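Have a look at this one.
The complex is shown incomplete by one protein chain, all other protein chains being positioned as in the whole.
Coming up: chain A.
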Amino acid sequence: MSEVAITRAEWLHVCKRSDLVANSGVCALVGGRQIALFFLPDQEPQLYAIDNWDPIADVGVISRGIVAEIGGELTVASPLYKQHYRLTDGQCLEKAEYKLVTYPIAFEGDDVLIQIDH
């Protein structure tokens, strides 16, 4: 008899719309994880959630990076050593071996919800 691991994804409330900063990032602590939230009102989608941990600098600062479009793709530039991570899938553009985890995120009215596996 074989066992099948089932991962259950759940939408969690993180914060209010007013906690976000337009065109910039903030950081939330969800289930022990630091997650960077970016709110870009003029883009589609408007919300992005990506790991806050910068694996190259080894510190949690991704939420404090500047949003930059590189070759048509939206990225965040790490504030320490300036590598770019794609907001949609977390891929580092300069170093292929680094990829940050991204999370589904959405508004529900004024609430910000995020989906986390656990």
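Quick note on the criterion: a contact is a pair of C-beta atoms (placed from the backbone, for glycine too) under 8 Å apart; a residue touches a chain by one contact, two chains touch by 3 or more; residues count from 1.
In this text, contacts and distances are computed from a predicted model.
Asks: Just to verify: the chain that's not displayed, which of "Nitrite reductase large subunit NirB", "4Fe-4S binding protein", "Sugar ABC transporter permease" or "Sulfate adenylyltransferase subunit 2" does UniProt list as its protein name?
Replies: "Nitrite reductase large subunit NirB"
Asks: Which parts of chain A face the unshown chain closely enough to count as touching?
Replies: Those residues of chain A that touch the unshown chain are 14-15, 19-24, 26-30, 34, 37, 43, 57-61, 64-72, 74, 77, 79-80, 82.
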